[in-house]
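Below is one structure, written out as structure tokens; the observations come after it.
One protein chain omitted, others in place.
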Amino acid sequence: MSVATLPAESTPASERVARAQAVARKRWLRTRWGLSAPALIIITLFGILPLMIMVIYSFLEAGEYGGVVWNFSTDAYVSFLFQRDIFDGTLSFSPDYLVIYLRSIILAFATTVICLVLGFPTAYFMATRPPARRQLWVFLITIPFWSNLLVRTLAVMLIIRDEGIVNDVLLWLGVIDKPIVMLFTNFAVMLGLLYSFLPFMVLPLYASLEKMDFRLVEAGFDLYATRGKVLRRIIIPLAKPGIVAGCLLVFIPAIGAYVTPLILGGGKHLMIGALIALQFGSSRNWPLGSAQALILMAGVLIALLFYVRSTTGKAQAFHG
Amino acid sequence: MNLRLLGLAGAAALVMTATSAMAAGGELHIYNWGNYTNPKLIEKFQKETGIKVTLDNYDSNETMLAKVRAGGTGYDIVVPSDYTVKIMIEEGMLAETHPNQMPNFKNVKPQFIDIYWDKGRNYTVPWQFGTTAFGVNTAKYKGDIDTYAILFDPPDSLKGRINMLDDEMSVIHAAERYLGVPRCGSDPANLKKVNDLLQKAKPYWRTISYDTEPKMTSGDVDVTQDWNGDSRRIRLQVPTVKYAYPKEGIEGWMDNVAVLKDAPNMENAKAFQNFVMDPENAALISEFASYGNGITGSDKFMPADFANSPEIKAPPGSPTPEFVPPCSKEVLEIYNKIWTNLRK
Partner (left out) sequence: MADATLTDVPISTVSKGRPRKALDLRYQPGFGTIAVCCLVLLYAPILVLTIFSFSSGPSITRWSGFGLNWYVAALHNAGFHAAALNTLKITITATIVSTLVATAAALATTRTRRWPGQTASFIVINLPLMVPEIITAVASLSFFALLASVAHVNLGLGNLMLVHTVFCIPFAYMPIRARLEDMDLTLEQAAADLYATPWKAFRRVTLPLLMPGISAGAALAFIVSFDDFTITQLVAGPGQTTLPLFIWDRTRLPLTPEVNAMSTILLGISIVFVTVSFLIARRRRA
């Protein structure tokens, strides 16, 4: 419903129409706000307010033994990029934290891509099962996560360690003669992340794909398209909302992942999650931890904004 | 449902909970390290005093510190390590319960009374103590293990087979001992030496993690930095593992029972502190997590093979354990830099 442009001279009739339209629009807006209110209120109260505390912390001084001292200071942000040399005290650019950030981002990105490559076919397969079986598949994907993350990760370790199941089988078969080192490498971390986040890609994709009618029997006939072309040109663009949702739900948590990379990666290389946790732990530098987190969030926010702009504003007819 | 009936049921429930709390002698809320409290100890305490005990766990001093600092935790007893006790006393988080005036105080070993974190024991009571060094699987290396060179300049058969603790202080202090420079020293030249040593040694390490036990028992590593009790438990599964007593010095630590200033059950907490100083109870604490304690006379209540194991009773000639106070903020900043540099 578009707000009518009033003719040059407004008649009583057109005025009534305009007023009715304005009232309807107000009601429409109220519905929008009303529906989103519960989410907004809960998150504002219990998500944003606590976050404000962290923003404030990032501009304070670190306490002697942890915690913060109420003096304004931008030390946290400065020390993110610059560090003082221990001999002469001069500030110099230090890429330490950037290296850690970059590694986490690359790993998270790789995980997202692999999740997508594996998850799309899986979701497609699930969405094309007979309707009665689809819900079963959703459960099948979800059930493994009813166990505990730590125990699952330990089981993964058991499978890929040097004397683990995979190596034992391969050695026994004679395929290899020395165990393949898989544990405590980047591979192990990605495997762990893939394991944890696969449902986060599959389920949104499934939700998006499931609404498609796959009995497009005549699809692409006149175009002499092959199966692959139909997939590429028609189905994937239609599944875009699911793809983007899945990628966001995998990439963002994967950047800040803490437990899985710690256990499977061996700890020789820090990821962002562990780095920030360290600041609240033995490094006793809460302002720095807060600043690091906020810098991370700023980057992610930009990506999210991009997503919002590209998917909203599609003017469609709606229920009046 | 009949409203009156509901009200009666509610009142009855209220009365029941109130009387049960009163009749049982009150409650005690303990916040301790995970898997660190002998259930038999709690049972004994509950039976002797009628106090109902709840037990929750934390996995690091810093987690506990963050919660206590935020306030209003509802816990009565916490069990901080030595340096954390000093921090908590200085920040006014602990109640001055004067264990030195309690009846069982006479059992405390003299060397644990005037320690740096609680001189004269006005706040805390010893729980357990131990040392931090490393364990070596002697099946893989037969030479002398009593030196930090094993960690920082290992023989070829151990290169790439070492696990270090994911603990800034333990690793850096060990490096300082190996180099012969003071702990928490602020001399930039020394700190640079530490940084260089750690960078040089990093390729020899396989992992940096607290998960020492599964790594040794499954053969992922052959050497691990760990605590004495840990090493003893590993030895029980892998008999060729030996705990080292490095000649350059060994780190000591002690966990202590402290009462929070805002503890809701102050008297019960004090009763628990006194309870823990009894030799028989101290023995219960020790044998559960496999560490020594600071109470005299507890040896005769412990199984002989435990009390005499080389991890608990240090061989003669080994260095005295050194308890290290927390470093100053300036030094810690540099430590953090070294640690991040190492882990990036």
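Chains: A and B, in written order; residue numbering restarts at 1 for each.
We adopt the following convention: contacts are C-beta pairs under 8 Å (C-beta built on N, C-alpha and C of every residue); 3 or more make two chains touch, one makes a residue touch a chain.
Given the structure is predicted, the values throughout are model-derived calculations rather than measurements.
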Contact list for the unshown chain, restricted to visible chains: A, B
Residue of A:V17, A:L81 or A:L158 in touch with the missing chain, whole complex considered: A:L158
Full-complex contact with the absent chain, from A:T11, A:T31 or A:T74: A:T31
Residue of A:I48, A:V113 or A:I176 touching the missing chain in the full complex: A:I48
Contact footprint on subunit B, counting only the chain that is left out: 29, 31, 33-36, 54, 56-59, 63, 66-67, 70-75, 211, 213-214, 217-218, 233, 237, 289
Those residues of subunit A which, in the complete complex, touch the missing chain: 29, 31-36, 38-40, 42-44, 46-51, 53-54, 118-119, 121-122, 124-126, 128, 132, 134-136, 138-152, 154-156, 158-159, 165, 194-195, 198-200, 202-208, 210-222, 224, 227, 230-231, 234-235, 238, 241-242, 244-246, 248-249, 252-253, 256, 258-259, 272-273, 276-277, 280, 286, 289-290, 293, 296-297, 300-301, 304-305, 308-309, 311-320
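In this section, only the chains that are shown with their structure count from here on.
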Chain centre separation (subunit A, subunit B; CA means) in Å: 37
Subunit B residues within the subunit A interface of the complex: 60, 62-63, 65-66, 69, 87, 90-91, 166-169, 188, 191-192, 202, 205-209, 211, 214, 218-220, 326, 328-329, 332-334, 336-337, 339-341, 343-344
In the complex, subunit A residues that touch subunit B: 62, 64-67, 83, 86-87, 96-97, 99-100, 154, 157, 161-163, 183-184, 262-263, 266-270, 275, 278, 280-285
